[in-house]
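Every protein chain of the complex appears in place save one, which is left out.
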Amino acid sequence: MSRVSIQAGDFDPAAELAALEASGGGGVASFTGIVRGDGGLIALELEHYPAMTTAQVERIVAEASERWPLLGVRVIHRFGRLEPGERIVFVGTASRHRTAALEACAFLMDWLKSQAPFWKKEYFADRTQWVEARAEDDAKADSWKR
Amino acid sequence: MSRVSIQAGDFDPAAELAALEASGGGGVASFTGIVRGDGGLIALELEHYPAMTTAQVERIVAEASERWPLLGVRVIHRFGRLEPGERIVFVGTASRHRTAALEACAFLMDWLKSQAPFWKKEYFADRTQWVEARAEDDAKADSWKR
Amino acid sequence: MLSLVYFAWVREAVGHDEERIERPAADVTIRALIAALAARGGGYAEAFAQPEKLRAALDQHFVPLDSPIGEAKELAIFPPVTGG
Partner (left out) sequence: MLSLVYFAWVREAVGHDEERIERPAADVTIRALIAALAARGGGYAEAFAQPEKLRAALDQHFVPLDSPIGEAKELAIFPPVTGG
């Protein structure tokens, strides 16, 4: 069971965890990303490539499912305007074993960072700027290559 | 902010996640362990060393907090009789960065497996048996040694 | 015809998010097309002057800039992604 949602609205991590707990595995791992208000950030604007995003994230999920024996995967990624404290992304995995669930969760986050067609623009009181991709994130994603 | 509970009763992962989300970090990682009903398992009995358990788990949490810049850590470990589908353990971490939260969560689970004074007895219809420690779990815990 | 779609600061520099152009020969690479777009000047020069800052997708699949455009219907050009 895997499900991907690319949406503007918020989501409920509790409901997602409950569904994953019911998938019959022995372990459920999750990651929730939240907008930080660093440096006086007022908002983030997340742009994406609607014709590509869902299919691309599903490819990333398929890659994870091939590498680890997962009983459930849930990915939610928001787009649009988000303020500090708001959730951006959720990745949840269920597996019989903790290591598979935790590793797949980390893999999915690393690949979403570098392989999903999203772009972040930061809004401050006096300026805006597009977030630059970090070499560190590419290196993390590359470290999973095989 | 770190908190450890060793308890017989169930817990609510949603409430724990909500508290971690409020800790101001950009990322919250969690792992929930659930009793699997493999091979006709009727129940698990978790025994622990009350005089030692909380202090030992707090030492493990302190070790994680020294290794990663964590804004929040929550560990809950149950003891007593647990049936298939019931939660056993919860580890949640909050940090500014996803990698710290995810790695610390994996570290805490690996160390709980091999460094916390719990023992599991399995109850089947016709027999009982004490779960044996797996060399694999020791190796996982050792892989974090430095 | 080939659809070109732009995202993030590429879109902002160009001033629109999509356009249709005459289909180039199938063996023309994305990199060559980017050079041609840069030669238009103005916002295009700004967006496409530094191909090392750009990434691309052909028909919604990431590809290297040296890929030929081939029979693709849609070419997207954008900065490195920053999701998650």
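To keep things simple, chains are lettered A, B and C as they appear, and every chain counts its residues starting from 1.
Following the convention adopted for this analysis, a residue touches a chain if its C-beta (ideal position, glycine included) is under 8 Å from a C-beta of that chain, and two chains touch if they have at least 3 such contacts.
Given the structure is predicted, the values throughout are model-derived calculations rather than measurements.
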Which displayed chains the unshown chain touches: B
Of B:Ser2, B:Ser65, B:Thr99 or B:Gln115, the residue in touch with the unshown chain: B:Gln115
Option from B:Met1, B:Ile42 or B:Ala133 whose C-beta touches the chain left out: B:Ala133
For chain B, residues in touch with the removed chain: 33, 46-49, 51-52, 55-56, 77, 88-89, 109, 112-121, 130-133, 137-138
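One rule holds for everything that comes next: only the chains that are shown with their structure count from here on.
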Nearest-to-centre chain - CA centroid comparison: A
Chain B-chain C separation of Cα centroids, rounded to whole Å: 48
Rounded Å distance, chain A centre to chain C centre (Cα mean): 26
For chain A, residues that touch 2 or more chains besides their own: 33, 109
Contacts with two or more other chains, residues of chain C listed in rising order: 84
